[in-house]
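What follows is a single structure, and I will ask about it in a moment.
A single protein chain has been omitted; all remaining protein chains appear in their positions.
A, B and C are the chain letters, set down in written order, and residue numbers restart from 1 in every chain.
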Amino acid sequence: MGGGNSIGKALRVTTFGESHGKAVGAVVDGVPAGLPLSEDDVRFELQFRRPGGRFVSSRREPDEPEILSGVFSGRTTGSPVAILVRNVDVQSAPYEEFRYKPRPGHADLSYVLKYGLDNWDYRGGGRASARETVARVAAGAIAKKLMLARGTMVAGYLASLGPVDSRRPSWEEAACAKYSPLKAPDPATEARYAELIKEALQEGDSWGGVAEVIVMNPPPGLGEPVFDKLKADLAKALMSIPAAMGFEVGQGFAAARVRGSEHKDNIVMRGGRPGLETNRAGGMLGGISVGEPIVVRVAFKPTSSIRKPSRTVDLRTGEPAEISVLGRHDPAVAVRGVAVAESMVALVVADHMLRSGAVSPVRLEPGEAGAIEEGWSRYRAMCSG
Amino acid sequence: MGGGNSIGKALRVTTFGESHGKAVGAVVDGVPAGLPLSEDDVRFELQFRRPGGRFVSSRREPDEPEILSGVFSGRTTGSPVAILVRNVDVQSAPYEEFRYKPRPGHADLSYVLKYGLDNWDYRGGGRASARETVARVAAGAIAKKLMLARGTMVAGYLASLGPVDSRRPSWEEAACAKYSPLKAPDPATEARYAELIKEALQEGDSWGGVAEVIVMNPPPGLGEPVFDKLKADLAKALMSIPAAMGFEVGQGFAAARVRGSEHKDNIVMRGGRPGLETNRAGGMLGGISVGEPIVVRVAFKPTSSIRKPSRTVDLRTGEPAEISVLGRHDPAVAVRGVAVAESMVALVVADHMLRSGAVSPVRLEPGEAGAIEEGWSRYRAMCSG
Amino acid sequence: MGGGNSIGKALRVTTFGESHGKAVGAVVDGVPAGLPLSEDDVRFELQFRRPGGRFVSSRREPDEPEILSGVFSGRTTGSPVAILVRNVDVQSAPYEEFRYKPRPGHADLSYVLKYGLDNWDYRGGGRASARETVARVAAGAIAKKLMLARGTMVAGYLASLGPVDSRRPSWEEAACAKYSPLKAPDPATEARYAELIKEALQEGDSWGGVAEVIVMNPPPGLGEPVFDKLKADLAKALMSIPAAMGFEVGQGFAAARVRGSEHKDNIVMRGGRPGLETNRAGGMLGGISVGEPIVVRVAFKPTSSIRKPSRTVDLRTGEPAEISVLGRHDPAVAVRGVAVAESMVALVVADHMLRSGAVSPVRLEPGEAGAIEEGWSRYRAMCSG
Partner (left out) sequence: MGGGNSIGKALRVTTFGESHGKAVGAVVDGVPAGLPLSEDDVRFELQFRRPGGRFVSSRREPDEPEILSGVFSGRTTGSPVAILVRNVDVQSAPYEEFRYKPRPGHADLSYVLKYGLDNWDYRGGGRASARETVARVAAGAIAKKLMLARGTMVAGYLASLGPVDSRRPSWEEAACAKYSPLKAPDPATEARYAELIKEALQEGDSWGGVAEVIVMNPPPGLGEPVFDKLKADLAKALMSIPAAMGFEVGQGFAAARVRGSEHKDNIVMRGGRPGLETNRAGGMLGGISVGEPIVVRVAFKPTSSIRKPSRTVDLRTGEPAEISVLGRHDPAVAVRGVAVAESMVALVVADHMLRSGAVSPVRLEPGEAGAIEEGWSRYRAMCSG
């Protein structure tokens, strides 16, 4: 339990670190022995949530991961894998203004109410900053590799930005959206998203958005019948991301608007085994995977740090105050949220693979390690064509 | 961990039992000593999810709870409270037909894939049946009483049924919706919901719906900063309910469509302490409660058991088959889902009250026990006027 | 977490119930599907800790178990197995005397200090009574059957009673000691134990004792490297038994008196695989099993309820008081503690079998179920020759 900084049961991730502290990091416990793993694997994943681009915060973080433990001769040993990423580009001065004037939409007020004004790390959002999610993406690299032992892959893309919806992508488009600066699955969508972002930047405003994450080729049987349903664990994992406001699986909220005859998926034989004719269920029945693609979505609110002024109070006096957050911020947190959502889904799926024995929680067979190495090479090369 | 049949950390609920087994029940561990508790308290809550009405399943279950442990002289002792509810009206014969022909939309297929055709309790949905939620509502009675130690209350209502939305209710309307057979917050909405249900019954079809749950007067500071955010734990709890397809907090998915200047809540002084001018955030910032009402929604898919025929396969032969589920079923699981959602929210909020020390995890002070008794009397009487 | 009434991770047992309440029971979560299980299996195990004999408490409890859930057609389904044992022979009147005069050596004082004088179930020790261990032995039956999937068995016996030590038994003697009323592994030891017990009964006194538990044929690799070492989990499980005062593995405390050259076990090939020449380590190295028999001991203090008067205080006045506990008590809790210790060891070993994948946490193969059935028959018949 502790202070709630761990997630997962068989594959258990603990993160630490603050936005303007020395470092952020993750300890991943429960990684079976024999998984090929290098700092370069982690670095590869971190690039997809890195700040510094045209459409995201201008904070310049190299996000250089150091694996401190759990790997020997290029393979995991079964011991916890600790990954450290030092914070480099920290500018805390602008936050002095907000020390006693909590920023609307941020966790400032709730942290002050919970921990006390004197114990609050007000620099850059402290622990509530999206900077913490570096650790999640680093841990996610391990999960993604583990999943390849069963040929399972995950892909996320930005399904909508403000009022603009992406069209429904193919698996390949979804899988390659990570290379798009706006995580769009196709150039037309990217262009429309870019319009919106430019407008928001000009107006000192921001947009919300929705990330969709798809798990291809999941083994059936993931998830437990009652509280640890796969959909429930996915919901928790995605709703734990900063700025998450909603979660859906399959047809989601739209399912609440329709009739049973319009929602439920007929069962048919496909490739010699029973599957769903359609997949409105999003790959799970009773919260347990059936082998169809798992499809989930997470809604992100618009970035709260905007140039347009907001009203708050001075906590010392109770007097009203007006603030305008200049700093370095994303005009839409949903953009970088895609990589985080993808990582959280991978962590949950890999956790349940270990829980159910779909992958041994102790050690990988040589053939599994080989499948991972090959799958990972293909994954890294797949969108470069 | 086990098989995922427990939820909560400080207040930990484990449920057991199947639809057509001997009984369903819950063990609630972590209840502080000194809480006034009787079987009648549990019975009171169970009435709100009981089958047997005009709009719900015709299965006749008295849902008579027996408290087996943890209560002495009308007060809890700090020991686990085990509550047992025997199944009485069980008719398993109709399920023989589905033993090898999994019902679309149900957990049949996923259970067979996970546990094997030979180990599957195919009678009435077994563990995946909504019958399991009796145990959740029984446990929820304890949580609701605990919350009253801080004057905190919870209320759920059916916010939409199929295409029909309820209008936004007052707190009192929401709190009294439990007495409506369709959990509608006002007579006009109830009438419109009733129309839809009648139509569905005639057509042998069903409707989805959305339950909204509101927590009034929550203490600030509930929820942990990273993975155990209050919104994340609420999401898991609500998405663990059978048929849940989506979760939202505050503005929810709508927040993803708007600009930052349209979403974030200004901070103002109210009653001498800082609060939110609006409450689009749904009562939490950074996943931690700020003292404003907590507002969450869960989307339920339409009941999968409908008279209209569905296509499935015979698992012995792989041949296509057509089935029509007659049995005794709700035309909209969302209706009874309201009570379950309300209970799950109560369990999560009470859990975090104990985790944060807002209520002692060991024993209640006499004044707290008194506040609970008084609050509970008022709660039971409140809609009878 | 809750109130600490659960143990185990993959195989998670939650117990409930008080000595003079309605019932005691256990919910066992994480039992894989396909395990043959009946109430008779549980009844068989309960006989070995039942009160009523010449050497133990005269409370007459039939200990009739009812399986409420998780079993269908004689096999487990993967759902939690709830087992209920009603209390029948309850005599609470003698405990009125102790309501304000805590019995020395019992948990009375600590419960009052923790939960408050008003919230304390003072009847028969309440939750702290050895009666709670019925639930552990019931759950242990499941663990013992699970272990048979790998041909692993467990046996406990009374290694010493007061000043008298048993001689070192063979595996068969240890396995059959359960049928001895004093859990002695041979008739000579039984006779010497009986002498001591008679003397204690005459003098209104009691004796301490040590239970030894042996696990035969454990798979190697059980236990995790650091905190969840098998020896650590065994220590917790055994020290959680009422009256437990000490725990040892292998050579135990004696190892602290000797030189390295006298303690460590050489490694030799045996049956084609590496093993220990001697087994001073007690079957584990670095807290992980190596395939040798696991040997642990737990020391029980003498029964605190004795006729000889003790001094206490009246909690209402602070005045000294003298009490003499007549009631119905064992002259040596260690005797019935043997069955409990055996069950706790089985639960820990089965938990680690599931954690490590030595047995699938989801479902048993038909061959495994067969091995269990055959092994269980042999086990039940083994000492009747």
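The rule we apply is simple: a contact is a pair of C-beta atoms (placed from the backbone, for glycine too) under 8 Å apart; a residue touches a chain by one contact, two chains touch by 3 or more.
Quick caveat: nothing in here was measured; it's all calculated off a predicted structure.
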Hidden-chain contact residue, picked from the options C:P36, C:P181 or C:G252: C:G252
Sole contact to the chain not displayed, among A:R50, A:K114, A:K144 or A:H352: A:K114
Sole contact to the chain not displayed, among C:P169, C:P220 or C:P293: C:P220
Absent-chain contact - pick from B:S79, B:S110, B:S310 or B:S343: B:S79
Candidates C:I267, C:L326 or C:M382 - the one touching the absent chain: C:I267
Touch list for chain A against the chain that is not drawn: 1-6, 8-12, 14-18, 21-25, 27-31, 33-34, 66, 68-70, 72, 75-82, 84, 114-116, 118-121, 123, 126-127, 361-363
Touch list for chain C against the chain that is not drawn: 1, 3-7, 9-10, 15, 102, 104-111, 113-114, 127-128, 132, 160, 162-163, 200, 203, 205-210, 220-221, 223-229, 231-240, 242, 244-253, 255-269, 272, 274, 277, 281-282, 284-291, 299-306, 308, 310-313, 315, 318, 320, 334, 355-356
Where the missing chain touches chain B, by residue: 1, 78-79, 221, 225, 355-357, 360-362
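As a working rule, only the chains that are shown with their structure count from here on.
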Chain centre separation (chain B, chain C; CA means) in Å: 38
Centroid distance [mean C-alpha coordinates] between chain C and chain A, Å: 45
For chain A paired with chain B, centre-to-centre distance based on mean C-alpha positions, whole Å: 27
In chain B, residues with contacts to at least two other chains: 1, 3-6, 9-10, 15, 114, 127
